[in-house]
Every structure is written in C-alpha cells, then in structure tokens.
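What follows is part of the complex, with its chains left where they were.
Read from first to last, the chains carry the letters A, B and C; within each, the first residue is number 1.
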Amino acid sequence: MPSVAVVRFPGSNCDWDSLRAAEAAGADAYFVWHRDTDLRGADIVLLPGGFSYGDYLRSGAIARFSPIMQAVQRHAGAGGPVLGICNGFQILCEAHLLPGALLRNAGLTFVSKPVDVTVERTETPFTGDYELGARLRLPVAHGEGRFVAPADTLRMLEAEGRVVLRYVAATEGSPFQPNPNGSANHIAGICNAAGNVVGIMPHPERAADRLLGLTGGSGFFTSMISVTQNSAKSRI
Amino acid sequence: MTGSSVAGAVTEASPLPGEPQVTPEIIREHNLNDQEYGRIVEMLGRTPTFTELGVFSALWSEHCSYKHSKPVLKTFPTTGPQVIQGPGENAGVLRLPEGWAVAFKIESHNHPSAVEPYQGAATGVGGILRDVFTMGARPVALLNSLRFGPLDYPRNRYLFAGVVRGVGDYGNCVGVPTLGGEVNFAPGYTGNPLVNAMCVGLLRERDLIRAAAHGVGNVLLAVGARTGRDGIHGASFASEELSEKSEARRPQVQVGDPFTEKLLLEASLELITSGLIVAIQDMGAAGLTSSSAEMAARGGVGVEIDTALVPAREEGMTPYEILLSESQERMLVVAKPSRVAEIQSVCAKWELNATPIGRVTDDGIFRVRHHGQTVVAIPGQRLVEDCPVYYPEAREGDEARARRDAVDPGMPVVDLEGALEMLLDTPSIASKRWVFEQYDSTVQASTVLPPGSDAGVLRVPGAEFGLAMTVDCNSRLIALDPYEGGKAAVAEAARNIACTGAVPLGITDCLNFGNPEKPEVFFQFREACRGIADACRAFGTPVTGGNVSFYNESPTGAIDPTPTIGMVGLLPRVENRVPSYFDSPRDEVFIVGATSGILGGSAYWAEVCDFVGGHQPAVDLEAEVQLQHFLTSAAERRLLRSAHDCSEGGLAVALAEAVMGGPYVVGTLGASLDLTGYAPDVPTEGVLYGEDGARAVVTCSAASARHLIALANENQVAVFHAGRVESAGTLELQVGSDLFSWNTEALRRIYLEAIPRRMQHPDVDRAVGE
Amino acid sequence: MMTYRVHVRVMPRAGLLDPQGQAVEHALTALGFEEAGAVRVGRAIELDVEAGSRDEAETRARQMCDKLLANPVTEDYLLEVETD
C-alpha cells in the first residue's frame, strides 16, 4: 500500500479532507507536522489547502520556510510525486518548486463555487487515470488564485505541455465564467518539467464522493495509487 | 489600608494610586443607575474602587446581565429528551445518534459592525466559533443572518460589502464551511445593520465540557492572544482620566486574527479531549472579567487573579483595562497545578502561550490584585447574579396597531405577471449567490446541501445520519403582529429543515430589538417571545440558548424587531436528503397545504403596492406539525424528488425558485401548472402571492405519486396535483381564466443579477484597496 | 496643469492589533533576522494627480485618502508628493 504524507502547516484546513480522500483511494496516509524534518519514507507528498500562517504577507510565503519543506524539496528533486492543492499550490510556487505566482483574484473577492476544468496532461502521477481532455467539475475556494508568470515562462509551460488543468466554460447557457480568478491562459494547474510536482487551485478532495454531488476529483487520488503500484512492480 | 472602606466593609480593596475618584459623573458614565449603585455599596459595605466600578458596569450591562430580558426568557421551553445542555452555557447541546452530539449557538455583533463592518462582522464570527469549541465541539458549519438598509444608498452598500467580506474572510481562514443564512434589506435597518452569526459544532457526547471552575488551588491560565486596549468598555472617558496623551492609543475597534483562532481551536480541542483541563471559557464580551467571574459562579468558588501576570500587548496597561479589554482570540483555562507544564507544551505545539494568572479560591470572592495589591474584591455569586432585574412596561405602539388595521393597499405598480419579476428582483428575495460565493461552503468535504437550499445539510464522516440547519426571521410579520410573527419565524425555520427531509431538533435565538425601556419595543419583545415559545412547544424544539441584542436604534427610531431563529434538524439517513429544486422533466408537481389568500404583511403588498400593513395569516401550528411529519416521512420513504417551502413572495415565488433550479444548474426546466382547483374561491392575486405558512411545493416521479397522496391523507395535509415538470424553459400558471407565462431563463437572470447589479457601484467598498 | 506622482502609505492605527505585522516579524526572527522588530504592514498606493500646483495636488490627494483610500476608523495615512 503506497504511503502518503499529508503536510500540516499551522493554518492548514484541508488536511483531514486530503487525508480521507487518499485513504479512500487505498493509500496508507498520515500527517507530518511542519516542524518535522523527514517524511517517514512517504511515496507521495500532499500539501493540502488552507491558510498556512494565515496567508499573511503572501499566501505560502511563510510556510515555504518550514523545516519540513527541505524534506519536500529533496523528495521532489528525487522525482517523488508531490501534489499541492490550493494553498499547497501557492506554497509550491513560493518555494520555486513550480514557476509563477498566485495573486489576488481579479474580482478582488474570495470565490467559492464549482468550476469546470479540462485535464490537459495525463503524464503526471496524479492525472494518469483521466482521459486526455476530460472535463471535470470541481469546487474552487480561494481569494488568491490568479496564476501569473512572465511571458516567456507562460510560453514554455504551454510549449512543454505543462498545463495540467485549465478552466473552461461549461455547456451553453451555463452560469460559469470561463475563469474564476483571472488566471493567465485560464490556467488552473501546472506541473514542473519532470511532471512529478503538480499544483492545482481546485479541490479534488471535495469532489470525490457521490453524496457531495461531485465525483470528478477522485481520479487525482486513484491515479497516484496506480502509479506508485506500477512503479513498485517495475522495480521488482 | 483600604482608604475607601467604611464601617462594616464586606471585602477590602484599595484604589490604585492616581486612579480616578468614584464620583456621581463617573458612576453615570459607567451606565449604572442609582438603584444599581446602591446595591453595589450595600453588597460591598463600602464605596467601590474605580476598577470595581468597571467590573460592575461590565457584568451588569444589558449584554451580560440580561436585566431587561431574564423574566421573559424564563418562559421558553428548554427541556426535552434530546437536550444535553440547555441555556446557561457557552452553547446548547443536543443528543444525536451513534454517541454524537451537536453544540450550536447564535450571537449578534450589530454595533461593532455598524462602526467597522469588516472587523465587526469578522470578530462576530470569531466569537461564536469560540463559544462552540469551548464546549469540546469541533465547528462544522457557520450560518449568518444579516440586515441592512436599502441598497440604493452608498453607506448601506458599503456596510453590506464590508460585512460579507468580514464574515467570509474569518470563517474561510479557520476552515469552517458556511452552510446557510439570510439577508434582508429594509429602511428600518439604515444606520443600524444586524449581523448575527451562528455556529454548529459536533462532539462525542463523552467529550462535553462545561465552563465551571472547580478545585480550590487550581490554576487559571490565559491562553492565546495578548491583551491590548481593544474595545475597552468606557475607554472613551477612562482614557482622559487615566492619561490625556494616551487617548489616541486607545482604539475601540477589535481586530480579528482568524489564524490565531484556528490555532486556538486545535489547541483547545486537544486540551479538552486529552483531559488535561478542568474548565475552559472564551474571553468574550467583558473579556477576562466575565469569563473568570462566570466560571467561578458556575462552580460556586472564588477566584483570584493578578492582572500584572496577564500578557499585555501594550505598555503600562492598568488592571481596569486588562479586566475589561475585549481583545480577540483569548481563552481562560482552569487546570490542576500538576498539569500546567503539559498544557503549556500542547499550546506551544500550536504556537500559543499559556500563562498562569491566578487561582481558584474557597472564599467565593472575585479578587483581583495588581502586583500583589488588591484592587477588586467582590462577592462572586452576587456579582454575577444580583444585578437588579427590570420588568419594563409593555404597550403596543399606536402606529403599529394602525398599520395592522389598515385595509387599503393601494394600486399595484405592475400587473400580476410583472409582479413576479418585480419580486424576484427584490434584494431580500433575490438569489444570495453574490453573498455565499464569498464564503467557503465546501471545506471539510462534508457539504451535502450547500447554500441555496432550503436548509444546509452536512454529513458526518463515518456516521449514517446527517445534520440540517437554517436561520430565519421575517421581520415584517413581527412588526405587524409580534406574537404571530414570532410563531411564523420558528415555523419557517422548521419548514426549511423539514423540506430537506430532516426532523427539527431544537433552536437557538438571536433577539434583536430596540430600546426595551420604550413600552412599544418591550411589547414587541415580550409578544414575539411568547410566539416563539408556543411554536417551540408545538414542534418539540426546545430553546437551547441564544442572545439578546437591545438598543438597536436607527435614526428613524427602533429597528424592525428581528428575533432570528437558528434551528438544527436530524436526517436519520443522510442519503435521503431532498433538494429544493425541480429535478427532472415529467416529475409530478404537488402543492401541499392550503391557502387563505390573505395578503396582509406580504412581500407582494410591500414591494408591488408599496404598502406594509394589514392582518397577516395566523400561523396554524397544528398544520405546520402535520406538514413537517408529511415531509420527513415522505423523505424517509424516498418519495420526494424535491421540496421547497413557501415563504416570502408566496406560491408564485416558490414555484419560480423551484423551476429556476440551484445557483449552478446547467440548462433550464419549465412547468405548466393549473392552479384553478387549488383555492377556487380565492382571488388570483391571493393564490399567487399570499403568504400562508404550512405549505410546500414538492415533486415526485409518476410512479410515487399514488404513495405521496396516500401519505398526505394519512397526515391530514391537503395535497393538490398542479401538473408536471417540463423540459421546455417556460413556467406557465393557469388560474381560472387567467394564464400567466414566464421564460425560465429570463426569470433566472433577474433572480441572480438583482444583487450584483446593485453592488456594481465602484463606491461599494471604500476598502476596494484593502 | 501638471501631473504629480503621489505616494500614500496607509498603516493600521497604532495600538490596533496588526496580525499580519506580527506574523511577518515572527517569520523574520525565525529566518535569523533577530534585529527586526515592531513590524507593521499596511498598503502602499501610488497615483498620478493632475493639478495646478504641488499644494493643490496634495490637498486633493488628502481628500481621496479621507474619502476612499484609508479607513478612518482603523487606519492612518502618510502622503508624499514626488518632487522632480
């Protein structure tokens, strides 16, 4: 059973949601505290959503310096899968594990609603179970989700196919804006060059259960399980 | 040593050097009348010190002492098999299945929000969260009930925008989903908005902890944020007395820090479940004073505090300031001395300080020292319980009676078809999507029915049951007839709960009224409470706590009376929850419950005829109970595809809301319904826009229709088959010879855009830059 | 008519809790900047103001602060007109 470390920062508030979603997908999931210095041999690392350090100054700016982040850097450097959701995405950008930055929503208000996104890259540890181009409905809930990056970085992200999720308008007559926060190129999620570090603004862990109305998110968690199991096999 | 003590002094305390003399002016500035001051001197057997005066003025304020409301509140039903903790604690607690319990409470933060909408609303949410997690419950949902003046005025738009942002930012950061609420706009709230926040928490029944100090020699610890000069009672005058120049440094405004709140939440729950502590209470209104005095009184013990030990945020704070500061995110903990080290290490893990500041004593005295010198010594029980109680005169105002007896609503400004569009464009009725999109409603991954439903519903991970919750109050009905209006508020809440399939369990109330010393205001208060009590008895939903907010006076006089009802309900099997909107074409549409067509107090008269008055429909509690039974049993048997209650705007608005669908439906439905046989002898306008309670619009599959009708008959509720849901995007209503037709998409646009359109003004928030 | 560049600093009023300042100070200390203290965080606003004179630019800018840019209940502001 693959082991999943969910990193808890002071102010994390999607830690339990992420842990449960990972367990539901069949992982051995556990918390590591921001002051810890190792990941206890985790196969996969999740940086959950929330308001680490109150999101004061800039979201993720302070959490980035937590002791545990050095272990996360090493894990990522060695090709280990890392998924940052919402605040986790912001932390990954601040830590320069992902390019760009997430700024205050163009509408200047917090936005909490379902959005439609398409999966534009399936070669990542977290999107392998999706069809390329699959359309998912996932909740967003953030005040600072506007992805920005220098023009050349954006070009590179597009050229290298590193946009993992992109906001799309729903079907005709739908109430959805194509883009809830003004992100460049409607970007909702990206990955690093190797594809093992992924950051997304929407919350798949809140959309992995029939009872909650949305189920499109479970693929993120099943994907990471399949990948680690396959790679385990291939190692044998 | 006690300069101020007279012969027969009961306790000894001496003024600090340089602290103001207790003069008649000072006494008046502390809002203590002669009777109250007389009782203080009698209680102490001497003149109080300045600091003692501050303590009395805080604990004997209306907010803490309930001196005008106590006798009336005693008439509420507060017992029942489900009640674990009734009124008197930080929150009420009700029993749930599988060893679970729910703690919930509602609280007002009206005046702070009128001064500073963002911080006022934010700290209101912070306070209600603490009330719930000090019971040992983890907050799982927030609701909010808001009132403002009309959006045509910049100040009202500013207050509305700031309050919504404040409510959202705080709850979002702590990570508690907002599952529901209400917003209303009426001239009566101009200058005095209402901000009521409700929190719902879950706990294992065995983890319940009460805020009673025990164990002589046990330690008092201050946990959390440092104490500053925020919101000090009477600081405005005290500052001049204490030091001219420091005036500027004494802000009244309390600033919230949701990050510290989140840490405090986790630390408190860890302390409670680990059994390390004896008692814990939030330092809320009147801060350290009320928390320590109330905990001591509940435990029948005394306490002794040294204010010099309290971690302060600013230099040179006096005992008066430290005792009365309302700095946020602070807790007072009682624990055995042997546990202090462990407690401090738990708090350190959450980056919080836990500082010993005093101890539990056996003499029953509330004693405060400053660097050892005794500055406050008051008999504890009497301090908390012996504030004079008042029985103000209650007399209905003449213009209130006149309004109710008025008969002629005048001419409608649009025809009956246009009236629906006009009502859906009314901010009080229109979709509140603009509001709840600023609130995280899905964090904790348990939201089953989000805002936009009749009631919010959440699941409990690992349990079968679900929890439903709502807040409701139609103040127009209270203003016209407080007794019937009080019943109506509870009835609407219960209907909203039952529509989701849940059984109403109990309520918490937030009683917002004007100055109780005005006979017409106290009449509204007394009668509304009588109505609430009668409805709660009829529904078996005891009052588990609440909050009274008097002195809500706008320039034009008292606010519209607004006793907000917060209710929770139990869904035995959460997967049986019923949505509020039409689901699929060909479903059968039924109208459950009868109408008298009375338009008194209706939104139709108010908005379309610009007339607030007349006799409103009497609330038939019997019929409400039968409707609730029908709805919950129908849900239990999985007969319902949707259920939506009729409230403001009557049947027409309820049908429109059901057809339009939820805030994010894709594609549109329609319905063509024949209401001719529903109420043959009622005029069309009454059929469409009358606001009789005990009614709901429900849909079911063709196959279930028979069973639904049978069930209705069993419960003696009238059930009328009106037609079918259709895929064509129009709503058609036939009433006798009149045929009305609306395009669903057009109605949706009106309904969804009503508030955003008015809030597009760039002046919305002077703090756009914040 | 001339164009003046105006710099406004809007800071939380002294004595008011500044959670953001606290968090930043805490972080700086953790990063080894023990010499940092008394951190306050506010907003910096820059704008062009068309006016006949420097004084007029400043007067108008003040009015903008009083009406919109600063919250009179919780904030104080400082204003500088760039000299060129």
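Just so it is clear, contacts are C-beta pairs under 8 Å (C-beta built on N, C-alpha and C of every residue); 3 or more make two chains touch, one makes a residue touch a chain.
Treat the numbers as computed from the prediction; the structure is a model and nothing was measured.
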Can you tell me how many copies of each labelled chain are present in the full complex, written as a formula?
A x1, B x1, C x2
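Just so we're on the same page, only the chains that are shown with their structure count from here on.
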Go ahead and note the Å separation of the Cα centroids belonging to chain A and chain B.
36
Quick one: which residues in chain C touch 2 or more of the other chains?
19, 23
Where in chain B do residues touch at least two different other chains?
257, 259-260, 768
Contact set on chain A toward chain C in their complex:
53-54, 56-57, 61-62, 65
Name, in rising order, each residue of chain B that touches chain C in their complex.
115-116, 119, 225, 228-230, 248-251, 253-255, 257, 259-260, 313-314, 327-328, 766-770
Can you check the complex and tell me which residues of chain A touch chain B?
10-11, 13-14, 16-17, 20-21, 49-51, 53-56, 108-114, 139, 141, 143, 170-171, 173-176, 203, 205-206, 208-209, 211-213
